[in-house]
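Of the protein chains in this complex, all but one are displayed in their positions.
Let's look at subunit A:
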């Protein structure tokens, strides 16, 4: 190889001011729009070597043509997206995710607020709760009516509230008959969370060794340490 060839030729610049390879990479990334692309896929689509691709990406990042995004389901894989696009729901995991992590503080905050609203209103539909949010400007963070319904549904699963169908009578007079609405559970459930079952209130209910426990075995009710601890008063 001659000395002349060894020296790098300045890469031919395109009209946009980017070197040829950079723009080729950028084109591929742009073609994926809001879906973003994984570096390995980028490599196979452009037929360039790792080193070249890495350099291109570095250049493009520096010139703010592209940005890195975290894929919620493949956090270890680097994904890139063109600067003018916002990552899709599939990539971010939807409105509940921040940088690929579940935004638990926001969720908990929203849950608490919803619980307070439902306690105050006694009975409310998802829209009713959302309207209350908007009317009273309870939170600085933006939230949509879709988010509120999702939160309410998960709270039902948590047994913090229960879902009932409106009867149109009594407390439900303002809600059309048959519409799903939410209320706080009556009685004990309201205070202490879900009811403690009969089985879990004795040591055997949650015993990790219950399968090995026999009347005359090594683990038996007469020698059980959990029992001894339970009956120690």
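Following the convention adopted for this analysis, a contact is a pair of C-beta atoms (placed from the backbone, for glycine too) under 8 Å apart; a residue touches a chain by one contact, two chains touch by 3 or more; residues count from 1.
As a working rule, contacts and distances are computed from a predicted model.
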Listed names "Ferritin", "26S proteasome complex subunit SEM1", "DNA-directed RNA polymerase III subunit RPC3" or "Mannose-1-phosphate guanyltransferase", matching UniProt entry of the absent chain: "DNA-directed RNA polymerase III subunit RPC3"
Of A:31, A:63 or A:196, the residue in touch with the unshown chain: A:196
Touching residue (missing chain; options A:61, A:107 or A:180): A:107
Contact set of subunit A toward the excluded chain (per top definition): 72-73, 93-94, 96, 101-102, 104, 107, 150, 153-154, 157-159, 162, 164, 167, 169-170, 185-189, 194-202, 204-206, 210, 213, 215, 220-222, 224, 227, 230-231, 233
